[in-house]
Structures are given as C-alpha cells and as structure tokens.
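My questions will all concern the structure given below.
For this depiction, one protein chain was excluded, whereas all remaining protein chains were kept in their positions.
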Amino acid sequence: MNTETTPATSIRSQQWKEFWFYFSVSKTAVAGLIFLILVILMAIFADVISPHGPAEQFREYAKLPPSWMEGGQAQFFLGTDYAGRDMWSRIIHGSRMSLLAGCVVVVLSLSIGVLLGLIAGYRGGWIETFIMRVMDTIMAVPGLLLALVLVAVLGPGLLNAMIAIAITYTPSFVRLTRASTLTELNRDYVTASRVAGASPTRLMFVSILPNCMAPIIVQGTLSFSTAILDTAALGFLGMGAQAPIPEWGTLIAENRDLILNAPWTVTFPGVAILLAVLAINLVGDGLRDALDPKLKRS
Amino acid sequence: MSEPIIKARNLHKYYEIKDGLLHAPQDLKALSGVSFDLFEGQTLAVVGESGCGKSTLARLLTSIESPTSGYLSVDGIDMADSQDKLMSKKLRQTVQMVFQDPFGSLNPRQKVGDIIQEPLLINTELSATERREKALDIMRLVGLKEEHFHRYPHMFSGGQRQRIAIARALILKPKVVVLDEPVSALDVSIQAQVINLLIELQKELGLAYVFISHDLSVVRHIADDILVMYLGKPVEQGPSKVIFKTPKHPYTQALLSATPSTNVDKNKKRIKLTGELPSPIEPPSGCTFNPRCQHAQKSCKTSEPVMETYGKSQAACLALDEGRI
C-alpha cells in the first residue's frame, strides 16, 4: 500500500507520463504530432515568419517559378501566383484559415453532437428515436453535397462553410456518444450516484460523460482533418472562403487555370493540405491506440 | 419488541419483456412473494444463485425501482409514498448500498474525495469545508488515509476500493446498508479484512445489513437471519444457526452440500443437482425447483408450495408439507 503522501500535481504528471508511454509507441504518431505542432506554430507566428504579406502583390514578378527552378528568385521561395503574390506567404497565412476551420467545425459539431447523444442515450423512448432519426436523415445525404446545399442557402463565405460542415459532422458524434452512454448507464457507479439521489443532469455530465471521452476525442481529432479537407473542397468550389482569403482550397481554386502553365501555384497548396491532414490522422491513430482501454490498467 | 427497520410483506416485481410486435409481452417474474423483517443492528443474508431475484430485491430496497405489488416500509416510511421528493430524500438517507464489483462501482474519472462527498453534495446544504471534514472522518473510520482523498480509484486495490464504496455508503449515516456481494470479487485475505470492517462498523454505528451473497461460508459467519431464494421465490428463511444446522428445503440442502469446504477429513455425501438453472421468463410449472429436486413427485409439477413454519424456520416445500421428508 502506498503510504507516502503523493500530492495531486504529481498524480497528473503520472497520468501524462503513462499516456505518453503508450502514445510514443507509434513512431508515426509522434512524427505526425511534431509536424502538427510546427503547423500550429506557423499559424500563430504567421506574421513574423512569412517573408511577405499574403495580399502583397508584386506585379512584375507574377507567375514566377519556385526559387530552385530556372527563373525563380530566392525571395519568392515557392514562386508567385497570377497576381504576383508570394505562394509561401499565402500558404503560411492559409494555415491559420485551415486550422481555424478545423477548430470551429470540431467544436461546433462535438458540443452539439455530444449533448444530443447524451440526451438520446439517457432518456431513451421517443426522444431518442426522434434524435436518432434526424441524425440518420442527415447522414443519408452525402456530406459534401449537404454542405454545398447549406452554404447555398446561407450564402458563401468561410464562416457559413464551417457551420454547414459542422452540421454534417454532428451525427457521428451523436451516435458515438449515445452508444457510450448506453454502456455507461449500466455501470454500478452510475447506479450508486442514482442511489445517492443525483439529478439526471448530474448523472449525465459528471457520471457518464467523462467516461465516454476516449472515442469522442479520437473522432474529434479525425474530424479535424476531414474538416480541413472539406473546407478546402468548398473553397475550391467557390462556396467557401472567398478570394483573397488565402485558405488552401481557395488558393487552388483561384489558380485553377494555371495548372498547366504554372503548376506550382496549385501543387503547393495541395501538398500543404495533404501533409496537414496526414499529420492529424497519424496523431488520431496514435491517440486511439493510447486511449484504448484494453491497454490501460484501469 | 421494537419495530423492525425494514418490513417487507409479499413483495412482487414483474418486468414486461416485449418480444416484438407479433408476440404478447411476457412477464419476467423477478420477485414473487418475499416477506421479511429486519431489525436494527441485525444482518439478514439473502442467499441464492443467478436469477434468484436478489439483485432485484436490492433495487427495491434502495428505491431504484418500485415493487409491482406488496408492502415495503423502511424506518416506518411506506415506500409507496416515496414518490414525494422529501420522502425519497429521507429514504435515501436511511438506506444505502454497496455494490459487488469494486472496480465498477467507483467512477474512474472522479477523485476519491469527490466520490465520497457526492451524497452530501446532493442531499445537504453543507459548505465545501464541512463536506470535506465529514468525508475525512468517514475515511478514517473505514481505514483509509487522508492522502487518499485526492487520488483516483484505479490507484487502489480491490479491498481499498471496497472501503471507499463503504465510506460512500455510510456518509449519509444510513440505518440500513444493502450489500450486494460486497466481498465476492476480493481475495480471501482481503475478504477477511473487509468483513471484519463491516462487523465492526455494524457494532459501532448500529447498522442493519441486508447481505446478499452466494458464498455460504461468509454468510454463515456474518448473518443473523437467512433468506434462501430460488428463481424469485423465497424457499426457506429463518435464523442462520437453525438453517445451517438443519436445512429443511431440498434446495438449501443442495446448496450447502455443493459449497466446498477445506475440511478434508469430512466424508461428505454430495447432493448432486442435475440440470441448469431455469430461465425466469419461463419458469417450470408448480414448484419452480421440481425439475432438479430429488424428492419431486407429480404434485410438485402442478401445485405451488407455500411458506410454512417448521420449528424455528420457514420453508416452502410440498414434500415437507406432505411429510415426505
């Protein structure tokens, strides 16, 4: 029996240590995490590290190839687009847009989805049936199509794109939370709280929800990457962020005509999307393995 | 004689099992006709195997569910009045529960101190400091240390977790504690520690226990009265000493005979029970025990036995009634 006094702070650090042990088993997850941290830093310090402003036009240097190719210049690392704007600066600033899109979408869909899932799982009956059928209906329509329709209704723009995408992601959170809630309802500690007289709100948010978090966190992480992809897709279709906002998808859209003459203007934003999404997915995989209850000694 | 703290008369609990739109709903008779009295400071052991209804009884006693029919009163309060919020609060403070699985009965995301304080937080208006004081007091009483207050359940062993569960059950100062197989999941040496703790607490706080268990050796040690159940029906009840010395019902006898013992010298004649435990949805007709009973006759398949008194205990058996055994 542990007889020494262990302060609460070191218990936390012990939990982090244990989490990191299982997370770091997957080298790809760690690599993904490092890359993700770099992207986040890039987004935070965009103004400092980007060599030029994202909207700064250098008309005389329009459609310049990347610096390592013939005709390129060192000051325009990845070349310039049709209006002479530095690609590298635009991509750096675009990371802000993409990360913002990911965050907003996940926060919206997660909070609404978890709440609906909790209520559906806990109350059961016709409330559950109603919520789940609405979610089924949303899931029946292909995600991007539904988002397009919603944006068409709300009007194009980055914020509306994010709201539309969030709505399409909500059902997965609802299902996940409802399934976990149903399992948790049978646990003895929930019954114990009930015997102590806990109200339904307390039961839902204190007894049940914290124990459902693992799959929700994993889903949230993976939704983050899909949100970036979907935002880019909407941007590409002209329904998301509008020019001159340097969102990665919009960057590809506005340089679409140059795909043969100046392929670097579409390739590099595309590569940025690919790497960011890949990194987040790797982190999500690592998280799922680390949070897997079978590995934990609980 | 003082009033019993729990009075149960002819409790029934049926669940409706819906089997789709095409079949009529079936009745799952979880509990049929349980009656007993429990006095302050006494321990009633409820003994039986899977499907006997002991968990259902626990749920009725802690007002998680209400009986389909029958009378149940706790500390003079009729449970049927428990729909009233004030009444149900008072009931909560009178009857509390300790669960079987020490690993499943504590919320892994809550600190031990919060788990123990939760009943106070819900039911009283005490300040945070007062609640903490009370929680620490109870923890000391059950043998936990102050530094355990800030830890999470997974850092504790099974025995310690059960102590935490006991602390949580006692913090509202109940008069009755329902213990649903509290030591079945524990090792022998820890089992002994926890049983000793329960015995001491009973003496010190004057608690009444409803001790649900399938382990007859533990029951023999701790119980004053025993209620033996089979498939929701009480088959034998009475003082513990009487039942262990002279079990009357064939099921009780088989149960005692099947319990292994470390006395290697004893030449025990084992009563072999054949067959499986029947399902509570489709119980056998007549006496529910008849398919497995060695004394069963034709009448046992058609008529249901009633609890009769034989000496100091009661049993429900047609063979006993007819003087066959």
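Just a few scattered comments:
Labels for the chains are A and B, by order of writing; each one numbers its residues from 1.
In the analysis below, contacts are C-beta pairs under 8 Å (C-beta built on N, C-alpha and C of every residue); 3 or more make two chains touch, one makes a residue touch a chain.
Rule of thumb we're sticking to: contacts and distances are computed from a predicted model.
Missing chain, UniProt protein name: "ABC-type dipeptide transporter", from among "Heme lyase CcmF/NrfE family subunit", "Transglutaminase-like enzyme, putative cysteine protease", "Na(+)/H(+) antiporter subunit C" or "ABC-type dipeptide transporter".
The chain that is not drawn here is touched, among residues B:Gln26, B:Asn123 or B:Gln193, by B:Gln193. Touching residues on chain A toward the chain that is not drawn are 1-2, 14, 17-18, 21-22, 297. In the full complex, chain B contacts the hidden chain through residues 49-50, 157-160, 187-193, 195-196, 199-200, 214, 216-218, 220-222, 254-255, 257-264, 270, 272-274, 276-277.
Basically, only the chains that are shown with their structure count from here on.
With centres set at the average Cα position, the gap from chain A to chain B is 50 Å.
In the complex of the two chains, the chain A residues touching chain B come out as 1-8, 11, 187-189, 191-199, 202, 206-207, 210-211, 297-298. Against chain A, in their complex, chain B makes its touches with residues 62, 64, 88-89, 92, 96-97, 99-101, 104-110, 115, 118-119, 122-123, 145, 147, 150-152, 154-155, 157, 160, 165, 168, 172.
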